[in-house]
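Note that this complex is displayed minus one protein chain, with the remaining chains in position.
Up next is chain A:
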Amino acid sequence: MSCHDRILLDDWHAVADLEQLKSGAHLKTELFERVLKVSIQPNGMPAVTLCAEGRDLPVQVKYGFVWTSLGTPDRGIIDIPEALEADRYLVSGGSFPVKVSGLRVVENFLDMGHFPFVHTGWLGEEPHTEVAPYQVELTSDDEIIATECFFHQPVASPTADGGIEVEYKYRVYRPYIVALYKTNPLYPDRMDYIVLFIQPVGPESCVVHNMLCYIKEGMSEPDIRWFMQLIFAQDKPILENQIPRRLPLDPRAETPIRADKVAILYRRWLRDHDVNYGAIPAA
């Protein structure tokens, strides 16, 4: 199965972490089942070649990642102004291969209900399992935003009493790009955030590149990276045990509940945009 979704082919996709690439000089990867070679040229700039045709693809470097496109991009790479603020760490949290559709990964990222069960002791803890009602909207820029998402989170510190309510905000920029904002414990008016740039390797496999954007104070880079890897390692076995691996867009394929409001909109949005790669289209 190859990709026929124009909206995806003509978009930019992150295919390599620049730092990682520099240490290895070149790597082979796949985008929409097409094999790519990503390498560093003598001038230090990365190049991306479509192996089967020996053709060079357009390249950009942004947010510490190498981006490319198989088609003719008619819009730029997403713009994240906060990433450029001087007092933030911009850390790549690593690139994780997962044997499941990238769309399933997006949905998992938008989901608070699994915190107490999958990220026990870190992002949630039984019996505090309730997902309170939150707001979801489709913006005029055609992005999905979920706000007022509160969740009870355990705190490891001995002084904290029974955990705190953490506020999240979610944002789906593009079918395979999703971000999460989380209140910074030191600056209640500013948010840390994590963006996933998901590389659709095949309809049932992907590489999740993630960019972490944390306010420097009170945080160390290795800690952030370690935390992200821990969380991701907990999600991976769940993701790889979802049947089917592709995201079903038929409303009767799975059972949504109120807590899945944002996922319901995401699936509908994918349907409306005719995004079928990584999905099982509704009949």
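Definition applied: a residue touches a chain if its C-beta (ideal position, glycine included) is under 8 Å from a C-beta of that chain, and two chains touch if they have at least 3 such contacts; residues count from 1.
Keep this in mind: contacts and distances are computed from a predicted model.
Chemist: Write down which listed name, "NADH-quinone oxidoreductase subunit E", "Ferredoxin-NADP reductase", "Rieske 2Fe-2S domain-containing protein" or "Fe-S cluster assembly protein SufD", is the UniProt protein name of the chain that is not shown.
Modeler: Options "NADH-quinone oxidoreductase subunit E", "Ferredoxin-NADP reductase", "Rieske 2Fe-2S domain-containing protein" or "Fe-S cluster assembly protein SufD" considered; the missing chain's recorded name is "Rieske 2Fe-2S domain-containing protein".
Chemist: Touching the left-out chain: which of A:A47, A:M191 or A:I264?
Modeler: A:I264
Chemist: Who touches the missing chain here, A:R34, A:K99, A:H128 or A:K182?
Modeler: A:H128
Chemist: Among the options A:D74, A:D87, A:E148 or A:D250, which residue touches the chain absent from this view?
Modeler: Spelled out, the listed residue whose C-beta touches the missing chain is A:D250.
Chemist: Even though one chain is hidden, which residues of chain A still touch it in the full complex?
Modeler: Residues 107, 111, 113-114, 116-118, 126-131, 162, 237-238, 241-244, 248, 250-261, 264 of chain A touch the chain absent from view.
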